[in-house]
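Of the protein chains in this complex, one is absent; all others appear in place.
In order of appearance the chains are A, B, C and D, and numbering begins at 1 in each one.
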Amino acid sequence: MLSLENVEVIYNDVILVLKGVSMQVPDGKIVSLLGANGAGKTTTLKAISGVLYTELGEVTDGRIEFEGRTIGRMDPEDIVRLGIVQVMEGRKLFEHLTVDENVKVGAYSRSDAAEIRRDIERIYQYFPALLELKGRISGYLSGGERQMVVMGRALMARPKLMLLDEPSIGLSPMLVKEIFQIIKEINLQEKTSIFLVEQNAMIALSLSEYGYVMENGRVVIDGPSDKLKENEDIKEFYLGLSELGKRKSYREVKHYKRRKRWLG
Amino acid sequence: MEKKKLLAFFGALFLTMAMAFNPTSGIGAEKYVTYLGLEDFTGPIAGITVSFNEGLRHHINYVNDQGGVDGVKIKPILLDTRYDTSRAVSAFKRYRREHKLVFILITSTGVGKALYPLTVRDKVPIQVPGVGYFQNLLGWAITYAPPYQDMFGASMDWMVDDWKKKGNPGKPVVGYMGWDNPFGRENLLGGREYAEKIGVKLLKPEYYPVGSLKHDLWLTRLKDYGAKYIFVSGTDPENSNVVRDAYALGMMKDVQLISGVWGTTMETGVAFHPEEFEGEVICSPGIRGVDARAHPLAKLWKRYTKSKPPVQFSYMLGMSLGIMFEKALKVAVQDVGYEKLNGEAVYRALQKITGEDTKGITGPIDLSPTSRRITRDVKFYRVTGGKIVPITDWRRCPDTVSLHKW
Amino acid sequence: MSTFLQFLILGLMEGGVYALVGVSIVLVYKATKTVSIAHGQLLAFGAFFFYLFFGYFGLPIIIALLLCFLAIGVMGFVIERLALRPMIGQPLFAAFLVTFAVFVVFDGVFLLILKGGILGVPKFLPRESLLVGGLRIPEGQAISFVLSMAVFGIIGLMFRYSKVGLGMRATAEDHQLAQSTGISVKKMFSVIWVVSSVVAAIAGISTAHVIDIYYSYPLLGIKGLIVALVGGLESLPGALLGGLILGILENISAGYLDPIVGGGVKEVAAYFMLLVILLVKPYGLFGLVRIERI
Amino acid sequence: MEENRHPLEVRDLYLRFGGLKALDGVSFHVKDGEILSIIGPNGAGKTCLMNCISGFYKPQQGEIVFEGKQITRMPPYKIAKLGISRTFQNIELYTGLSSLDNLMAARHIHMKRGALSACLFFGLTRREEIEHRKVVEDIIDLLELEPIRKKLVALLPYGQRKRVELGRALAAEPRLILLDEPMTGMNVEEKEDMARFVLDISELKGIPIILVEHDMEVVMDISDRVMVLDFGHKLLEGLPQDVKDNPEVIRAYLGAGEEEEE
Partner (left out) sequence: MRPCGVFDERYIQDIAIVRTWQHWLALIGALVILYTFPFYGSYYLISLINLLSILIIVILGLQIVMGYCGQISLGQPAFMAVGAYTSAILTATYGISFWIALPLSGLSAGIVGMISGAPSLRIKGFYLAMATLAAHFVIMWIIMHLKITGGIQGLHPPPPQIGNIVLDTEERMYYLIVTMMVISTFAARNLFRSKVGRAFVAINDNDLAAEVMGVNLYYYKLLAFFISCVYAGLGGSLWAHYYMVVHPEQFTFMHAIWYVGMVIIGGMGSIPGVFFGVLFVRLLDEIVLFSSPMLSSLFPWLGPGPGAALGLSAFGMALLLFIIFEPRGLAHRWEVIKESYRLYPFAY
């Protein structure tokens, strides 16, 4: 469905952020993208959704294809119309608009008024908590509520592919679980493919069918999620497991990593 | 990359402009003197300076076409300093060693004041607006009209006459409106003292900001205080706007509006709104309106301005400066010869052309060791039936500059 | 009392024009986060186009108006497209400087058109004043005041209820986010510049009724900036109120203070007001207080 | 009195935004040299509490006492001078300065020369600069920032920026450090490094640390005591193991099934 081939992204004409990235998102599946901060995950998403140019970024090489069409140089709104919606990092909302308006904006690229109305109702079924917040100015919502609004807004565009950028960041463990359940549900019910960028490797890999790991603008490992979970390096760097399969304590780490100290 | 290409284009543009740095062109190895104009063609007084400058330039062209003044041609360098002192001073410093720089023209008071000490040091006469300060100084600066306060005095004289002619007793009550800047206040330095001297009651002056939308406020206030005559001092088109507001307020019938020297002209109002200007009086140091249209020089210069006939008042005034300069240059060339010709020679010559005329554009030239006014005469015009018609002959201005304590 | 009322009426009429300029600046700011000083030129050129079609070609007033809006719309579009679009993602003050550069460029063009003279638009609204109970009400200005209020109402409704309005408000909040929801931010910018140019042109035309077109027209843009700031840069009602307040305050303060301090109060009153408002309500009367999170 | 023994004492803190109760009568204290972790669900008021301590928010009721001094309504810069420094949830570095200068800027409160002497520079100011530079270099050494000393922080990757921020907090020579989610968005390796630095600081300098963090593993491993906040209330305070096993905490925060999945 979506495929990236050897994509290169340069910021500001100088900083090379993606150095030839290739990946695939098959129809109806969940694919996760792991990696440390600054590895280029978010840039990959932005390259797909076309909003790179607002940050002076540019896709300089490679191809991005969606359902057989090259979308590398399309305007973001056309990409949305094709069915790719990005949910940006940090649960960004239109803070001065109400919750209802926020959700409505999601359907901006559509013009079937009746359908839109039906969809809005469906969104409130997904997230019943939002129903009573409808008229609230969204800037005052809490983290979990924000995440719901953001996802609802994305769903309003009836996406074929959803790009989720770190939905769990900064949420408490309980909320994280809840959010991921909803993601799974969306994937099953709406048949929406999901491309998930996550820090939380454990949960991301258990949710997805396939995973990519990025480092410094390159894909270093990829494979089916179950396989990745078994990979030793992944275990050590992203899941925090020692060779014995047991979690290391952070206190112990100190001792084997510690350098010679002459102060203190 | 595209960006680089554009930068290169930009660099090329810059270079072209750099080559344009040297404006010396036109006149070859003949005998010539340089006339430097540091003017403002784009600011608040552009309405005057542009046509003013055209008149001057056309006259210089004409003189050059006729073979110059005794074979000496005039090279004009006329710059737009955009109302900025530092630009003007910088331009002066660039051109002061220019071949035989003998004369400088300035249209902004602030620039004039900043440049004055420098020009005195370099011994170049400088022509400035009618600011009393320079007349009082009796230095190297000459004014290109009677000082503003003199003309205001003459206007008050006219008001008194008019008041009497209408059969009223005593002296009229006079209101004053001006720009809230140095120019708008200039008239009163000396004008106020003169009003006291002839017994005219001068109301508290009203100042309005440059570029004001409406002037109703000040007009109504002056009217409420009982002004029978209101003198408006600003440059067109702002003066015209005041008159139009007065018309909208229905004041034109019971109050006589008098516009200062840079006030109403055909181009800036009368041609567009004849009915609104009906009855306004203008105090003018040079011919304007029907006089200007009928002037033989106006027809003569048509060939230089291919577009429209030079009916602008300031066009004619600019020309009168050219005539004055031509006369002074002639005297100077005769006195010292081309070899020794310099600013000082022109300065001396300027003081010798007292009483000569400027082909009827202004009154007789009044430059002398005790006067730095190009002329002392003004003429009063009235807007009648969409035309600016003279109502008096040349009238001598009172010397109000000497009344003020500088 | 009657002098006071007279000042009030005069101020209201002037304030209407200020408010329109303010509104046009606020429109652009809301959507693009660019404070524009170039709107003074849009105002001036709006008046000029009106002169061109109405005065010079002598077309009927309705057609002249439509053509004028078309022309100024194109101009606004071109400014946005060529000068401001490259500034997406650059510091805000750089964008302000770009609008200033645009201002200078068009200032030259404007002066080129004027050639140091003026352009007088033929009479299209009555120029006399009505006498109502001892108060003078300038007729033509009153009509244009009512019309500008109508313009304001239309814009307000559009913003509140239409889909484009929702898109504009969303764009105003966050460009990248708006794009990711499928709003064409570029298109939105163009639309907003066109609308805002038309509003500025209306202000220009109502000014052209009062005074002839001359060099100082573009400087009304600065008044517009003050109005926008006083009302709060994000607030349309703020701009309206700010404009009216400015007009009234200028006239009343000049009316009562001029005789005391010796003139010139009208010009400085606006700046005094701006200082005071900024000190008391830092983000204007209706400006949004940022929702700050640490 | 008893409470004077503790460096920081918070009593009965109430903070409201409009109708929202962000903090609802929170009291706790920090003991000398300990690492106190604060956990809780989103919106529980953890960051609000930090902001109250560092002076951004003025609580409506209650008091905060630092080393026997009332700091409840002090402006932030004065609190900083008393010796409380912190890091932020979303890195708040001086992006226009190099790492070194970021740390030097933190020495601000210890420097005495004014603007006039700075303009002349040679002599007093230079001597002072060099003195403080030595302190900063020690911290650079401790946090292993040597290679990025002269780089602009805007160009640094996320993990290093977090580290520079920690260094900046440390460079102020504080007597209490507040760390607001120092490990969000890091992979395990970076977390390990960060945890190591936090422990080092605690051990070498003996500075008490308040740590707000979501990552339960880190919290449970390195903190001496844990406090749980929920909707502005203090739910519980105690040793990590006690907290982990507390059923109320599991209900409100950890959620059931955490163990199952692991």
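In this section, contacts are C-beta pairs under 8 Å (C-beta built on N, C-alpha and C of every residue); 3 or more make two chains touch, one makes a residue touch a chain.
All values derive from a computational prediction rather than experimental measurement.
Q: I'd like to know which visible chains would be in contact with the absent chain if the whole complex were considered.
A: Its contacts among the visible chains are B, C, D.
Q: From the list C:Phe4, C:Phe57, C:Phe100 or C:Tyr256, pick the residue that touches the absent chain.
A: Only one of C:Phe4, C:Phe57, C:Phe100 or C:Tyr256 touches the chain omitted from view, namely C:Phe100.
Q: Given the contact definition stated above, which residue among C:Ile72, C:Leu233, C:Ala254 or C:Leu285 touches the chain not shown here?
A: Result: among the candidates, C:Leu233 touches the missing chain.
Q: In the whole complex, not just what's shown, which of C:Val26, C:Leu111 or C:Ile155 touches the removed chain?
A: If we include the chain that is not displayed, C:Leu111 is the one touching it.
Q: Where does chain B touch the missing chain, residue by residue?
A: Residues 3, 6-7, 10, 13-14, 17-18, 20-23, 25-26, 39, 41-42, 46, 49-50, 53-54, 57, 77-87, 89-91, 93-94, 96-97, 108-111, 113-114, 116-117, 133, 181-182, 185-186, 305-307 of chain B touch the chain absent from view.
Q: Residue by residue, what part of chain C touches the chain that was omitted?
A: Counting only chain C, the missing chain is touched by 35, 83, 86-87, 90-94, 96-98, 100-112, 115-116, 222, 225-226, 229, 233, 261-262, 264, 267-268, 270-272, 274-275, 278-279, 282-284, 294.
Q: Could you please point out the chain D residues that touch the chain left off the display?
A: 54-56, 75-77, 80-81, 85-86, 88, 92-97, 101, 104-109, 111, 113-115, 118-121, 125-126, 128-130, 133-134, 168, 172
As a convention for this text, only the chains that are shown with their structure count from here on.
Q: Centre to centre, by mean C-alpha position, how many angstrom separate chain C and chain D?
A: So the centroids are 49 Å from each other.
Q: Can you work out the whole-Å distance between the CA centroids of chain B and chain C?
A: That pair's centroid distance is 35 Å.
Q: Can you pull out the residues of chain D that are in contact with at least two other chains?
A: Where chain D meets two or more other chains at a single residue, that happens at 89.
Q: Could you check chain A for residues that touch two or more other chains and list them?
A: 140
Q: Can you check the complex and tell me which residues of chain C touch chain B?
A: Within the complex, chain C contacts chain B at residues 3, 6-7, 10, 13-14, 17, 107-108, 111, 114-118, 120, 122, 127-129, 136, 138, 207, 210-212, 214-216, 219-220, 251, 254-255, 258-259, 262-264, 266-267.
Q: Okay, in this complex, where on chain A does chain D touch?
A: Those residues of chain A that touch chain D are 35-38, 140, 142-144, 166, 169-175, 177, 199, 201-202, 206, 236-240, 247-251, 253-254, 257-259, 261, 263-264.
Q: Quick one: which bits of chain A touch chain C in the complex? Just the residue numbers, please.
A: My answer: residues 49-51, 53-56, 75-77, 80-81, 85-88, 92-97, 101, 104-106, 108-109, 139-140, 153-154, 157.
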